[in-house]
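Input: one structure, supplied below.
All protein chains of the complex are present and in place, except for one that has been dropped.
Take a look at subunit A:
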C-alpha cells in the first residue's frame, strides 16, 4: 500500500434508500435480493440527523430513493428538512400511488427535481415489466402533475431485452411529457437484474441500434431534451467508473441505516458496513472499513495497477468483479484486459440468443418471485 493518497475530497451525493417497499416488481430492481422490511427502517429523526451530517460533510445532492420513497408517510417533512439544510433534493420515484397524492406537499416542502422511472413507452409492455396493471397510466398522470407544478422532470428508463425496441418511442414520449432529461440506462447486472440476467440480456445488434437511435435523437433534439446514455457493460471494452469511483463521490444509506459506497456493496461478504446508529456520516466516509476497502488505487492488482486508465474507471465495479470473476478485488470482467472478459462476453451472447425465460419478479419473499 505505498500508493500516494491525495486528501479525501468531500462526497457529492447521498443516495437515501428511505425504504425498500415499492408497489412495483421490476425484475432489474437495483435493491438487494434480500429486501429490508419496514420494521427495520430508520425513523424520521434518524434520517433528519443523517441529512444534517450530510450537509456538514459537503454533500450537495440528496437522492430520495427506495424502493418507492413516497411509501414513507414522512417523505414531505424529510424533503423539507433537506431543503432547510441547503441540500439539493431529487425524488427518484416510480410515480405510482401514493406518489401522486403526496407530490404537492413535496413541492411545497422545496423539492428541487423529480426523476420518474418508465418501464417502456407502450402501456402493456410497461405494465408487464413493472408487474402491475395500470402502472404506466398512473406514471403518465404523475408526469403531467410534476410539470404542472413547475418542477423539472427527468425520465429514467432501464433498457433490456424486453424493451430495447422502445428506445425511440421513449424519446418521443419524453418530449411529449415535457421532460428536460431522459436517461436511457442499459441494465446493470447486480441485485435482481443479476438473478434475471438471462431474461434481460439484449442482443448486440439491438444494443447498437439503440445507441444509434440515441445519438440521432441527441442531434435532432439539442436544446429540447438532454439524453444521458448508460451503455451495457457486457458489450463494452472498458468498465464504467462505478459510482464515480469507490468512496470518491457517493454514499448510499440503506433503509436500516447501513452506509455503503454503492447500493450493491452488500453482495460483497467480506465488507463491514458501519451504521448511522453507531457512527457519524463523516466518520463513516473517512474511516469505515467498507469505504477504505477499495478506495483509490492502492488495493489494485495487475492489470489495473499499472494501467493508465486506473484513475478514470478505478478498475470498474467491485460487485461485478465478485459476481463474474469470483473476487471483489479482481479487474472488472467488463474490461478487455480481464482474464474473464471473453468468457463473460460469450455468456452474454449465449443468453441473448437463447429463448427468453420468464421474469423472476422482485418480491420480499424470494421464493414467491417466479
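Everything that follows uses one rule, which is that a contact is a pair of C-beta atoms (placed from the backbone, for glycine too) under 8 Å apart; a residue touches a chain by one contact, two chains touch by 3 or more; residues count from 1.
Quick note on the criterion: contacts and distances are computed from a predicted model.
When one chain of this assembly is omitted, its UniProt record names it as which of these: "Thiol-disulfide oxidoreductase ResA", "Pyrroloquinoline quinone biosynthesis protein PqqD", "Xanthine dehydrogenase family protein molybdopterin-binding subunit" or "ABC transporter permease"?
Choosing among "Thiol-disulfide oxidoreductase ResA", "Pyrroloquinoline quinone biosynthesis protein PqqD", "Xanthine dehydrogenase family protein molybdopterin-binding subunit" or "ABC transporter permease", the correct UniProt name is "Pyrroloquinoline quinone biosynthesis protein PqqD".
Among A:180, A:295 or A:337, choose the residue that contacts the chain missing from this document, as touch is defined above.
If we include the chain that is not displayed, A:180 is the one touching it.
From the list A:56, A:148 or A:353, pick the residue that touches the absent chain.
Of the candidates A:56, A:148 or A:353, A:56 is in touch with the missing chain.
Which residue from A:7, A:86 or A:358 sits in contact with the chain not drawn here?
A:86
Of the residues in subunit A, which ones touch the absent chain?
These residues of subunit A touch the chain that is not shown: 10, 12, 56-58, 60-61, 86, 88, 90, 112-113, 115, 150-152, 154, 180-181, 223, 226, 228.
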